[in-house]
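Excerpt of the complex: some chains, original placement.
Chain IDs A, B and C follow the sequence of writing; residue 1 opens each chain.
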Amino acid sequence: MADTSPLISITHLSKSFPGVRALNNCQFELAAGEVHALMGENGAGKSTLMKVLAGVYTKDEGEIRIDGQVVNIPTPRAAQALGISIIHQELNLMNHLSAAQNIFIGREPLGRMGLFVDQDKMAADTQKIFDRLHLQLDPRVEVGELTVAKQQMVEIAKALSFNSRVLIMDEPTAALNNAEIDDLFRIIRQLKAHGVGIVYISHKMDELKVISDRVTVMRDGEYIATVPTASTSMDTIIGMMVGRALESNDNPARYTHTDDSHEVMLEVKGLNRGRSIKDVSFSVRKGEILGFAGLMGAGRTEVARAIFGADALDSGEVWVKGQKVAIKAPSDAVKVGIGYLSEDRKRYGLATGMDVQSNILLANLKNFVSMGFWLKQDAIEAVAQKYVTQLGIKTPSIFQLARLLSGGNQQKIVIAKWLLRDCEVLFFDEPTRGIDVGAKSEIYKLLNALAEQGRAIVMISSELPEVLRMSHRIVVMCEGRVTGELSAAEATQEKIMQFATLRETNTATAATTH
Amino acid sequence: MSDLTPMQRLKNKLFSQSTRQKLLAFASLVGLMVFFSAASPNFLQTDNLVGILQATAVNGVLAIACTFVIITSGIDLSVGTLMTFCAVMAGVFMTYWGLPMYVGVLAAILFGALAGWVSGFLIAKLKIPPFIATLGMMMLLKGLSLVISGTKPIYFNDTPNFSYISQESFIGYFFPSLPIPNAVLILFVVAVVSSLILNKTILGSYTFALGSNEEAVRLSGVNVDRWKIIIYSLNGAICGVAGLLIASRLNSAQPALGQGYELDAIAAVVIGGTSLSGGAGTILGTIIGAFIMSVLTNGLRIMSVAQEWQTVITGIIIILAVYADILRRRK
Amino acid sequence: ADEIYIPLVSKGFQHQFWQAVKSGADQAAKDLKVKVTFEGPETEAMVDKQIDMLTSVLAKKPAAIGFAALDSKAAIPLLKKAQAAKIPVVAFDSGVDSDIPVTTATTDNKAAAALAADKMAELIGKAGEVALVVHDQTSRTGVDRRDGFVERIKSTYPNIKIVSVQYGGGDQLKSTEITKSILQANPNIKGIFGANEGSAIGVLNGAKEMKRTIVIIGYDSGKQQKDAVRSGAMAGAITQNPVGIGYKTVEAAVKALKGETLPKIIDTGFYFYDKSNMNDPKIAAVLYD
C-alpha cells in the first residue's frame, strides 16, 4: 500500500499574498529516487510552492501528503522533522558565523557536560560534507568572507547535512561555475541512488536534460503539466512555460563589431586591489559588448566594483573617452557615464522596501525635479510606467513594493534603473542570473540594442554559452589577473576554460584559495 | 493595470498601509481623550485643550526633526541638548551681543543646522554609527551650553517681543474664542513644511531610500554622504526651531535642560508608526504620536494620579501603542 | 605647590543654587588663599556617582573636604577613610548620619518650608486649596521641603487642603505643564508652593499662561524669581544663603585645619522675602541672580 504512494503529493494547493494570488489550485508529485524539475517563468510560483512544502509559508487551501499520509507543515522545523530540507533561492546565511556553525545551527553537537558546543566535532562533520562536495574550504571560516559562489556551496552542504528524504533545490547553480555544477550533479546522482527525492528548480534549460527525470511546468501560479524529460523536447517545455511559441533566440542577429576605429569609451590600466585585482588592463569601445569570463572568485565583480568606485583601488588608471578620470565613489563614476548592475540585486541593487517606481528612478531622480528639489511626480510615474511596460515587468502597479516581486522581475527593475540613467559605459554583472528563458532573450535583445545605440557594454557572466553568444570580444580572468583575450570569432568554451584556469603558479593555488 | 483612475488612486492611498497606520494612531488618540473626558470633567475644556496643544509644541517639533533621521534608519540622541544649545546661542546673539531678534532666530536655526551638520559628517564621512555619534554630540552640546552660558540661564528681557514667538496667540487675535498659542501654529507650519519636504522633494525621496537600502542608493551613483549630511543638518535646523520655542516660552535659555527630551521625541515618532529600522514613516503620524504622549501626561496629571504611577502607566502605554500598530499591520 | 586644597563635593552643579554655593566657596578661597574645586552629579538621584566623585577627590590628597551628601548614610565608609587619613570633613547643605564631619553648614529646609506654609496660610486667609510643585520626590531637599510644608499645614491650618503634590525635576518647562494641570484639575485652588527655583518659575509660568491669579510662594532666588517677587506676581519666596553656605564651608575647613574648634552646626539661615523687604541689605545680600 505504502509502496504505491508517491513520496510527496500535493493537490489543490492555493496561496495568496496581499494583492497576489501566487498559487492557484496547484499540484505536484515527487517519487523517491527521482529528480523532478520545476519550471516556469519568473513569478510563476515555483519558490512559493516549495516554501509551502518547507514550512516557510502556510497554505491557504489544499493538501500535502507524504507517503500517502496527510501532513501539516507549520514551521521549518516541522519540515525538517518530516525529512524535507531546502536550499532557498536567496542565500540565507549568518555572515558572522563560521561555515560549520551555519550548517549545524539548531543541531549543534554538545560536548562535555552537555553544556558547551563541540566545535571540533562540528568542524570535522562539516569537513566530511565538504569533502563529498570536493569543496576546498575551511569549516571555520566566516561565511561573510566568502564569495557568493562559495556561500552557495555552503548552503548546499547544509541541505545535504540533514540526510533528508526530500531535498528541494531552488536555483542552486545560479552562482556556480561548471566544475561546481558537476560536483553538485554527482552528489545529486548519489542521493538519487539512495532513494532521496529531489526537486530541482532552475532557469538553465540545458541542465534539465542532464539531471532531471520529470519536469513539472507552472505558469502564473497554476499547474500546467508534468512530463518525462527524456521524451519531451525543450521547445515543448518552453512553450508550456510561456504559453506561446517562442521565437528562437539561438541565432540572435548579432551586431558585428569589427571597426577598431570606434572610439575607446573606457580604458583601464594596471588596476590593483589587494589580492583580488592584479595588474588588470583592458578597454572597451563604443558599440561593443565585452564579455568577462572566469571561474568563481576570478575577480570580475571586484574589477567592476573598483572601476565604479564602490571599492577603493590600490593603484591604476581609469580613462573615459581619452580623459583620465578620478573615481572615488559611485557618484563620480555615474558622472563620467559609467553604470554598474550588481550581481546581488537584493543586497546591492534594490531598495526592497520601496516601490517599483522609486527603484526605477533611484539613479536618476535629479533629472526629475524642478527648482532643484521639487519632484515632478507625473513625469516620474510616466517614465516608470514606460519601463515597466517596455521590459514586461510583472507587477500589479508601479506602486508595488519591490520586495513583493519575484526575483526575475526584481532584476528587470534594476535594469530599468540603469536604462533610464543612460550611461555610455555599462557593466552588467550576471545580468541574467535567476532570469527565465523568455526574459533572458529579452535582456539579450536589450544588450544588443544598447550596443547598437553606441553604448559600451561590459558583460560579466558565468554562463559560457551566454558569453559566447553575446560578446564581440571576451576577456578572461583568473585569480585577479587577466589571463587572456579572445575575439568572438576565435572563442570557444574550451579556450575560455583554458585561460580561466591559467593559474600563476600551480603549486601556490591550494594555499591562496580563501 | 497601470492606468489608475484618480478614484482608484485615492482608494489605494486611503487603504494603504501607512494610512491605516495613521488612522489607528489617531483612533488611540481619540480613545485616550474619550477616556480622560469621562474620568475628569476638567479634561475637555478649551483651556486644557489649548494647554495640551501648547505642551505638545516642543516635543512635536523635536519629534518631527527625529522623524527624518529615523526614516533613514538613523537615530538622534542629541535633539534635546541640541535644542538647548540653540536656545543658548539665541541668547548669546540677542542678550549678550544685543543683536535684533531676527538675528537671534536665524542664529538658533543656523547653529542647529551646524550641529546637525557635524553629526551628519561624523555619521556619513567617518562612518560612526548614529547612536554613538549623536550620543557623543549629546554630551558635547550639553557641555558647550553650560560653558557658553557660564552655567547660568540667559534671559531675554531686553528683547520683549521674543516671548511672542511661543506665547501670544496670532490666531486668537482674529478669533478670540480660539486662543491657540503661536507655538502651536509654528508646530503646524513645521509639520506642513516637513511633510512637503518628505513627500514631494528629492530630499524626501532619498530619506526613504537611505532607510530602505543605503548600499543600493550608493551603488546607484547617488552621493549618499552628502544627502545624509543634509538630512542631519535639516534635523538640526528643526531642533533650532524647538530651541526658539522653549526659550520663548521660558523667556530664557536654560542651559541645564534638555537631556531626556530625546526619548520623548523618539517615542512620539515610533508611536506615530515610523519604524526604527527605517524606510517608512510620516510626519502626520509623528504629530499624532506627540499628541498621544501629551494627552496621556496631561490626563494622568488632571486625574491626580501619583507621579510614580504616571511613569508606570506611560511605560505601558508606549508599549501598547506600538503593539496596536504592529497588530494592525499584520492584518 | 603646597597650596591648601579643599575640594567640595556637592549634590549638583548645574542649578543656580549650586552655582551660588560655588561662588561663595570661590570667594572664600580667594580671601583665605586656598584652592577649591567644586563638583556634583547631574541629578540628585545619582548617589553612586557622588561616591565616585568623593573617591577621586580623596585620591588628590586634599587638606580638607566639603561634602553635601545625597544620601545620609551611603558615604560613611569613605568618610571613615578620610577620617583615618586625618582629612577634616565639613558637611554642607545637608548633613550625614555620622559624627565625622567637624561641622555642618546648612539650611534647615524643613523649617524653611514650614515658614513658607505659614506665609501661604496668611496670604490665602487660612482656608482653601493649595498645591505643591516640588523638584524631586526622593532627594533630601525635595523631601524635606515637601514634608516641612505639608506637615505645617496639616498641624496648624485645618481649613487648608492640600490637593496635589507633583514633581517636575526642577525643569522649568515640566513644572509649567504640571502647574497648568493642577490649575485645570482644581479650579478653586488658591495658592501653590514651588519648592525650588525651577519649580517656582514653572508655577509662575503656568499661572500666567492659564491667566489665573493665585498666591505663589517660591524657594531660592535667581533673576526671574526676584523680578516676579518685585512685580508681585510671586507673593514671596524663601531664600537660603547659598553664597554663605559656600563661604562658611571653606572657612570652616580652614579653621579645622588650624585646629580651631567649631560648632556642631553652622546655621546659614533662611529668610522669607517679598516685595517689601527684598531691598533690605541683609536680604539683598543673600539673593543671587
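Definition applied: a residue touches a chain if its C-beta (ideal position, glycine included) is under 8 Å from a C-beta of that chain, and two chains touch if they have at least 3 such contacts.
Remember, it's a predicted structure, so these values are computed and weren't measured experimentally.
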item	value
Overall composition (this structure file), stated as a label formula	A x1, B x2, C x1
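Note that in this section only the chains that are shown with their structure count from here on.
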item	value
Chain contact topology (line, ring, star, complete or other)	line
Contact-richer chain pair (by C-beta pairs counted) among A-B and B-C	A-B
Centroid distance [mean C-alpha coordinates] between subunit B and subunit A, Å	43
Whole-Å separation of chain centres (CA-atom averages), subunit B against subunit C	34
Overlap residues in subunit B, where contacts from two or more other chains coincide	none
Residue numbers on subunit C that touch subunit B, as the complex places them	13-16, 19, 42, 137, 163-164, 166-167, 171-173, 176-178, 180-182, 184-185, 187, 198, 201, 205, 209-210, 222-224, 227, 289
Residues on subunit B engaged by subunit A in the complex (per definition of touch)	1-2, 4, 12, 200-206, 208-209, 211-213, 215-225, 278-280
For the subunit A and subunit B complex, residues of the former touching the latter	308, 310, 329-331, 333-335, 339-340, 342, 347-354, 358, 361-363, 365-366, 369, 372-375, 377, 385, 388-389, 396-399, 417, 421
